[in-house]
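Apart from one protein chain that is not included, each protein chain of the complex appears where it belongs.
On to chain A.
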Amino acid sequence: MIPSQFKYLRAQSVEEAITMLQETHGEGKILAGGHSLVPLLKFRITTPGTLVDITRIPGLKDVRIDGDRLLVGALKTHYEISKDETIIDNIPALAKTASETGDLQVRNYGTIGGNIVHGDPVADYPAIALALDAELKVEGEDGTEMLPVDGFALGPLITMMPENAIVTEVSFEIPPAHAEQTYLKYTHPATGYPLVGVAAIAGTGDDGTIDYIRVGVTGVSDVSYRARPVEEFLMGREPSEELIKEAAELAVEDAEMGSDLFASPEYREHITKIYVKRALYEVLK
């Protein structure tokens, strides 16, 4: 399958990428790892006039800590994230997400920025990004702004991404050291994408009650979501098997389950509760 014709431009800096996009008058698209975009180009689902390749821009693979936040360069690949010491030390659930995204070859090319900006509700990263209040650093013609991942995706592949702008960094809240973290994925056997993916981070204080709890869910609805009713129910309580069971029942409270040829809404509801329960057991054991 051959994509339709387009013009190819290679940006050497963020500023240049923005200018190049501006000059395409709405016909341009950014190329990062290409592992969501190229398949769409080949099917001609998208037919941009120009591709602006940002992969040669230096500095967009850095990982650093700024206060209580971990900043990951947008071009960091899934493979690089899965191996990065700073990420493994601070947000192991992010490294785990990356190591379970796609397959060996996909992880070598796909990037965190592309994964989130693509706005795919069955992508893996949104679960951990939503759980840890992630923000996208968006650099564009009107300057730089931080866009929360919560609210960024409006529907499948429909996002708040401004025109003529590029995401340069993804910023995550670093959970407190005593909190346990996990990402649990029920992988669709054919696609490799999550049928459901749950990021859970939880900690208990000296008095034995839960003092930190975050749950993000991806794969089951038109937009990935943070399971706030679960968090609110658990906060301040003493963990027990019974409590976790009750909490997991709230996992689909605020969400509308999707329906497609892979699974019915009822099945998705069922599987989401089970995976939230298992993830909570793991972090509250």
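Everything below uses one rule, namely that a contact is a pair of C-beta atoms (placed from the backbone, for glycine too) under 8 Å apart; a residue touches a chain by one contact, two chains touch by 3 or more; residues count from 1.
The rule we apply is simple: contacts and distances are computed from a predicted model.
This complex has a chain not shown, and the name its UniProt record holds, of "Ring-1,2-phenylacetyl-CoA epoxidase subunit PaaD", "Carbon-monoxide dehydrogenase small subunit", "Protein-methionine-sulfoxide reductase catalytic subunit MsrP" or "Acetolactate synthase", is "Carbon-monoxide dehydrogenase small subunit".
The hidden chain makes contact, of the residues A:L41, A:I57, A:L132 or A:L234, with A:L41.
The residue touching the chain not shown here, chosen from A:E23, A:D68, A:D89 or A:D103, is A:D103. Within chain A, the residues in touch with the undisplayed chain are 1-8, 31, 34-35, 38-39, 41-42, 49-51, 53, 55, 79, 102-106, 108-109, 192.
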